[in-house]
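What you see is the complex with one protein chain gone and the rest in place.
As written, the chain order gives the labels A, B and C, with residue 1 at the start of each chain.
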Amino acid sequence: MSDLIVLRDAIRRFVSERDWDQFHSPKNLAAALAVEAAELLEPFQWLTEEQSRTLPPQEMEAVRRELADVLIYLVQLADKLNVDLLEAAYAKISENAMKYPVGKAKGSSKKYTDL
Amino acid sequence: MSDLIVLRDAIRRFVSERDWDQFHSPKNLAAALAVEAAELLEPFQWLTEEQSRTLPPQEMEAVRRELADVLIYLVQLADKLNVDLLEAAYAKISENAMKYPVGKAKGSSKKYTDL
Amino acid sequence: MSDLIVLRDAIRRFVSERDWDQFHSPKNLAAALAVEAAELLEPFQWLTEEQSRTLPPQEMEAVRRELADVLIYLVQLADKLNVDLLEAAYAKISENAMKYPVGKAKGSSKKYTDL
Partner (left out) sequence: MSDLIVLRDAIRRFVSERDWDQFHSPKNLAAALAVEAAELLEPFQWLTEEQSRTLPPQEMEAVRRELADVLIYLVQLADKLNVDLLEAAYAKISENAMKYPVGKAKGSSKKYTDL
């Protein structure tokens, strides 16, 4: 069984034991995900790109927790919407591969936008 | 091998072929992740919670793509920071289980904050 | 003189006294603004729309501070990019008025998107 399905089931149990499902509409989960993703950006916002590669241990630990929060809400939101995350990710990579062919996209900083 | 590691390797190949690694500092990836998470919130922002449970097919397809984008950036950011996402997620669930014991947290809308 | 120009000048002084201008590239300010806007969303994320209309005093105070942070970063980012915020806002309202004519947009929840 997929790792993300096993994780999904662990999260389902956690939520169900606390009777929190009532708060977990897709709308609310999408908001929570956006909030966590922004919290993950926060420790990087004043760093140079170079500094962002080597966080001090304490901040690294906080970032690790925020990464986990994003994954947990992402799995929950996908669960509510019946989306297979892995399948969706591979489909998106295929789509991107056609949108940004190696020949045109190579090394271009315009990449995701004006190609 | 873990599904997320296989996905990570597919993303690594995609990025390497396009020579895009130069843009992918943790700072930039964290910004991209926050942007994608907000795009995922966008289709829900004016809906009621109830409406958010049943999106029309076209919006559902867009949401599926945004979910994929969030996962892809999340995997890339974790890769740059050498974080095992699954391990981090299970550690966070354990932490949350202690922070929000079933007896106190059950059904409380205050949940993630004031408990 | 415009209120926002007076505010801009007060912020300029604050930043200059601390020699923080070196951190305030448009990129960094845009990231900080996104982070603050997400922090402003956080207290609302698990509330019903109805509950969000009447926050308890303590949360109201926190929200007031986050509103201030968003305005402060917005004014700074506009300053760096030489954008007159008020002028831009009125131009956008005019644009929206043409995009969403009263006759078509009235009461429609599709408003900002599919009209």
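Assume contacts are C-beta pairs under 8 Å (C-beta built on N, C-alpha and C of every residue); 3 or more make two chains touch, one makes a residue touch a chain.
What you see is a predicted model; the values in this text were computed from it and never measured.
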Which visible chains touch the chain that is not shown? A, B, C
Of A:Ile11, A:Ala31, A:Leu55 or A:Ala88, the residue touching the omitted chain is A:Ala31
Missing-partner contacts on subunit A, residue numbers: 31, 34-35, 38, 43, 46-49, 109, 111-113
Go through subunit C and note every residue touching the omitted chain. 2-4, 7, 10-11, 14, 17-20, 22-23, 25-28, 30-31, 33-34, 36-38, 40-41, 44-45, 47-50, 52-53, 55, 60, 63-65, 67-72, 74-75, 77-78, 80-81, 83, 85-86, 88-93, 95-97, 100, 102, 105-107, 109, 111
Please identify, in ascending order, the residues of subunit B that touch the omitted chain? 23, 28, 31-32, 34-35, 37-39, 41-42, 44-46
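Simple rule for what comes next: only the chains that are shown with their structure count from here on.
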Take the average of all CA coordinates in subunit A, do the same for subunit B, and state the distance between these two points in whole angstrom. 2
By residue number and range, which residues of subunit A touch two or more other chains? 23, 28, 31, 34, 37-38, 41, 44-45
